[in-house]
Structure formats: C-alpha cells, structure tokens
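Only a single protein chain was left out; the remaining protein chains are all shown in position.
By letter and in written order, the chains are A and B; residue numbering begins at 1 in each of them.
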Amino acid sequence: MTALLEVESIAKSYGGVAAVRGVSFTVDAGEIVALIGPNGAGKSTCFNMIMGQVSTDDGTIRILGHTTNGMPPRAVWRLGVGRTFQITATFPSMTVAENVQVALLSHQGLLSTFYRYAGSIARDEAERLLDLLGLKAQASRACGELAYGDLKRLELAVALANDPKLLLLDEPTAGMAPRERAALMRLTTQIARDKNIGVFFTEHDMDVVFEHADRVMVLDRGFLIASGSPQEVRADPKVRATYLGEGFDDGAGAGGGGNEAHRS
Amino acid sequence: MRVMLGIAAALVAGFAVSNGPAWAADEIKIGEINSYSRLPAFTHPYRKGWQLALEEINAKGGVDGKKLVVISKDDAGKPAEAVTAANELVESDGVVMLMGTFFSHIGLAVSDYAKQKKIFFLAAEPLTDALVWAEGHRYTFRLRPSNTMQASMLAEEAAKLPAKRWAAVAPNYEYGQSAVAAFKQAIAKKRPDIEWVSEQWPPLGKIDAGAIVQALAAAKPEAILNVTFGPDLVKFVREGTTRGLFKDRSVVSFLTGEPEYLDPLKGEAPVGWIVTGYPWYAIETADHDAFLKAYQAKFNDYPRLGSVVGYVTMHAAAAILEKAKSTDTDKLIAAARGLKLDTPFGPIVFREVDHQSTLGAYVGKVAVKDGKGIMVDIKYRDGADYLPSDEEVKKLRPQE
Partner (left out) sequence: MEFFVVQFLTGLASASSLFLAASGLSIIFGVTRILNFAHGAFYMLGAYLAVTLTGQWSGPLGFWGAILVAALAVAVFGVITEILLLRRIYHVPELFQLLGTFGLTLILQDVVVLIWGPEDLIGPRAPGLEGAVEILGQSVPTYDLFLIVCGPVVLAALWLLFHRTRWGVLVRAATQDRDMVAALGVNQKWLFTSVFALGVFLAGLGGALQLPRDSANHMMDLSIIVEVFVVVVIGGLGSVPGAFLAAVIVSELNAFGILVLPKISIVIVFLVMAAVLVVRPWGLLGRQEGAPRQAPGATIHPWRPLRPPQQIAVAGMLVLAACLPFFAGNYALNVATEILIFVLFAQSLQLMMTVGGLVSFGHAAYFGLGAYGVALAARSLDLPMMPAVFAGPLLALLGAFVFGWFTVRLVGVYFAMLTLAFAQIVWSIAFQWVEVTGGDNGILGVWPASAVGGATRFYWLTFVVAVAGVICLRILTFSPFGYALRAVRDSQLRAEAIGIDRLRVQWTAFMIAGTFAGTAGALFAYLKGSVFPDYLAIPYSVDALVMVLLGGIETVSGAVVGAVVYKALAIWLVSQTEFSKLILGAVIVGLVVLAPEGIVGYLSKLARRIKWPLASKRDPERPAGSSEKIMRPDKEKESAVGFALKPSPAGAGSGGVEAGSQENSPPRMTKAEP
C-alpha cells in the first residue's frame, strides 16, 4: 500500500533565500505526524507547498498516489485533503452552519446550482459536523461573532466536510488557552483514529505535540534534522541544540509558553 | 424590503398626484427643452432670446387672443433625459408643440419622439443634416442653418483662396465628421484641384493641442479647416499661434465668429480666419436694430447667436400657431410649411420640401479691436442660396 502523503526532496527558495531544502517524508492513513521547528524554519512553506498554495522549486509531492505538484489548492482538496490555517480563514458573512454547508455543497458538486435555497441544503450534515466539534449551539450565529477558539473549531469542521483522507492543520490550537488546546487535539486525534484520517500538523505548543503525535519531525532552516517518535526526538541532541536557550527540556509545558512568547 | 416598497409606493403616488395638468382655456402651452445646466454659456442667451420674444408676443395680445405660455425644461445634456422631459411636457403638461434643443443627438432624440407621438417639434439649434434629411419626417422643423449650409458658405469663400493643400482639424464625433465631409464635398465642386494632406480628430473637450498643431504643421498645408470650438478652440488657437501654425496660412473655421466662441478668446482671437458667426455690433438693418435695442434694454447685455435663435424660434412658433388657427398637429404642420417670417437677419421661409428654414449666417474675417475679437468684412449669406434643390432633397430625405 502506498502512503497517503509522500513528499520527496521538495525545495523552495524566495529570491535566493532557501526556505525549504530537500525535505522528504511520508504520512500514512490514520497516522498523526507533527512538524515542529523554530520560527522561520520553513514549516508554513512546507504546508503551503503540499496544499498547492505555493509552487515547489524541486521535488515531488504525491497524495494518494497522485502527483500534486502544480495543482491548485482546489484540486488538491478534491483528492481528499482538508486544511486549516494558522490565522483562521472563514466566511464572516455567513452563519456558522453555512460555513460548513458551503464546504459540503462544494464536496457534493452542487455549487453550480442557481436556484435552490442553499441554507436548507445539507443542513443536517452540517449540524452533525458541528455537533462533533461542540459547536451545535452556535450553528445559527454569525461566524463573525465567534470567539477565536470557536473559530478554530469551525475551521476544523469545514476541513472535515469533504470526508478527507488527509488533514493539514497549521497550528490548529494557536491562540487558544492550554486547556482548550488539549481538548481540541484530543478531539482531532479521536476523529482521525475513527475515520482513519492521516493528520499532518505543525504546532508551537510542545505539550500538544508530544502528547498527540505518533511521529514528530523537526525542521530547521529548511532542513529536516530529526524524525521519529516523540521520545526519540526529545532525546535527539541536534534538536536540543536547535532549541537551546528556549527552554526545550522535559518540562515541555513551560517550553511551549516560551516559544509562544518568542514567536512575536 | 417592506420599507423599500413603501417608499416606492409613496413616490409613485406622488407622481400620480402631480400628473393632472392644470389647463386654462385662454392659454396656449408650448413645451421647450434645452441643455441649460450642461451648456449654460449657449443656452442662457438662447433663453433670453425666446423670453424677449414671448414678452413681445403676449404684449400684442398673444396668439388669437390667447396668452402664449412656455414651459421650459432642462435636459442635463442627455438624450434620454430630453425624451423624459418631452414626455412630461406632452403627456403631463399638455403642450401643443415642442421647441428647442442644442446638441444634435438630443435634437434627433426629441425629433424621433415627436414622430412617434405625432407632436409638432420646432428644433432651434441642432446642426446635424440628419435632422431634416436622413432622419427627417413631417413633425420636425429646424431653424438654424445646418452643417451643410454653413459648410457651403465657408467653402464658397475658401474656393477663392489660392491654397491647394488643405488640412482639417475637427472634434471626433458626428458633427465634426459631417462638417468636414460637407466642406470637402462643397469645395470639391468649385475647386477639383484641392488635395487634403492631413486630418486630425481630437476627442471633444480633450484636445492635445500641442501635438495636433505639430502634426498639422508637419503636413505643410497651405490652408486649414477648423471645426473645433469651445475650450478645444482656445487651446488650439493658443498653441497654433505660439507655434506659428497660422503664419502665412489661411484658416477657415466653422462657427468661430459667434460671440459664444469668439468672446472667450479676447485679444487672442485668431486674426484673419474666415468664419461664420454673428457680428451683432456691425449689422445695420432696421429689424436687427430693433431686436438689439429691445434685447439690451431688457437684459443689459449684448445678444449672442443663441439669443437670435431663441428669439426667432419663439416668433416662428407664434407665427405657426397664428397661421394654423388651431393647435391640431396636422394643421400646425400645414401652417409651418412655407411659412414666411421676418427676422433680425431678414426674411426667412420654412421650406416645404425638408422643413428647413432659410435663415442664413454671416461670413467674415476675424479681427481684434480694443482687445476683443470681432468679425470684419461681413456678408450675410441667405440660407436659401446654400440649400440643395428639391430634387436633391427628395433623394436625401425619406418620403412620406
């Protein structure tokens, strides 16, 4: 069986500055893989290349056996890839339920319908997804009124609308309180396990990473410097060197906070 | 949504209420439309002209004992607005005829409306030939000498010049194009040896005068035909004078002698240009004298060409009503055909064949006196002499 996501020595540079240099890895179905690294390590570029927002200079990306280099994000999405953004991207003029409905309509190929009232199509499905993420009570509220944590959950609901095989989550818990982070990640993990979805995520909060990831990869200045189980990575001297001075030690909870502050 | 429809209903109701025309039996109403807000410099003197005439007519007891009333509307310089105004005048105010308009396309729009609604229309100022020829019909009459008439008057003078190499500059729209075409045609009859070496078509109101003048000069013409007017003319004259374009060259120019166009140029008026226009200061006929005195007494201002046009249009309307002894459209048409009228320019007649009046224009040369542009060596050209024969017109005009 081929891997869900195969990345083979992809590279990207901006105006001569290499952001990502020859990174390769795979993600299998049902596997939860974290990508970590200090600021500017190239994490977001990696994400954007996989989703198609950014073109690759070199290397190949295969999703479910399809080479996706050069595909626009919408085509990647059609292969069964859902994603969330570091800064939430939702439709503020719609209600919470409508946000999910649009994604469902798109998945069902109904967006070229010109006459039916969209607000009543796929409503039940949307509510099921919202229920899954604990947003059912908010379904009829304007999305623009949601608290940030709820927006993050809504994004996840939207990302799940096309029954994805692969979820790309760019800092899914950024901006949330620690307790909420843990809850959201537990939920995500559970959904992924239930539906056999591969999850590829990046995260600053080391608690989240080490608790939930099956495998952790560390990116530094565009290079993949380590990969393995959370324990292996935590023990890796190269990783420790990269995070030196940033409180990267076994007391990872404080480390997460430190990174957060550093990010600004 | 509810509120918006409420507003709609209220507005609609408002129009419905204002609809019923107040109508007095001892009045005859004439509807008048012109581009007052768009072209005040031309239309305000025109309005003064018809107001003076209206006063004179009513002072003499009106028409057939009935007071003449003019309901005047602005068209904002847009043909669609002019049709709306015409419609209001006809449907709501119950006028017996329409008069006015300045722009050719607005004149045509109102003329077409008149044809559709079967209402009499006396066009005052539009110049396009189409109004009485290609798009002519029984409901529309026109007073002012048309494009072709002015072109023929100028071509007659131009043919006397030795120049063989000609260049033209004209605003890029129907008026400019047909003026140049008519002039070319008229002068070719008298001077087959003439060749056209350059044509420039700046957009109306946006002439890039320096580049145009250079381009004209590069063609080395011996004479230039100018059709630009208004702000374009000012720029063209200034650039041309500075760059020496007019030195040792004859220039023949449409309308430039009309005070509306000549006066803004002040002392920079282009001396020596052969132009059509209205030298109110130099016309020595009794009819014009009377008009001039009355106008100056009433408005404390000198008349422009528009004043004469407005004045004569109003008098023509009254004369038509007088002769028809009725406000019925068919009777008005019958009365207007062949109607003779004395004007400050002399006697005119509305031709039966194409409904064009024989009002003429003055041709002369531009000179500067006391820091103002004037026309000298003036000659009145009777329109009758510059109109095609009945046979030719019949080919140009759709037959009823």
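Note that a residue touches a chain if its C-beta (ideal position, glycine included) is under 8 Å from a C-beta of that chain, and two chains touch if they have at least 3 such contacts.
Note that the structure is predicted; figures quoted are calculated from it, not measured.
Enquirer: So one chain is hidden, and I want to know which residue out of B:A215, B:A282, B:V349 or B:L396 touches that hidden chain in the complete assembly.
Expert: B:A215
Enquirer: Taking the entire complex into account, which one of A:F85, A:F210 or A:Y243 touches the absent chain?
Expert: A:F85
Enquirer: From the list A:L64, A:I121, A:L187 or A:I225, which touches the chain that is not on show?
Expert: Candidates A:L64, A:I121, A:L187 or A:I225; residue touching the omitted chain: A:I121.
Enquirer: Give me the subunit B residues in contact with the hidden chain, please.
Expert: 1-9, 11-12, 15-16, 18-20, 36-37, 39-41, 44, 73-76, 78-81, 83-85, 87-88, 91-92, 104-105, 108-109, 111-113, 115-116, 128, 130, 135, 172-175, 177, 198-203, 205-206, 208-212, 214-215, 217-218, 230-231, 234-235, 238-239, 242-244, 260, 263-266, 268
Enquirer: Across the whole complex, list the residues on subunit A that are touched by the chain not included here.
Expert: That gives, for subunit A, the contact residues 51, 53, 72-74, 77-78, 82-83, 85, 87-95, 98, 101-103, 105-107, 110-119, 121, 142-145, 147-149, 158-159, 161-162, 174-180, 253-254, 256-257, 260-261, 263-264.
Definition applied: only the chains that are shown with their structure count from here on.
Enquirer: If you average the CA atoms of subunit A and of subunit B, how many Å lie between those two points?
Expert: Roughly 74 Å, centre to centre.
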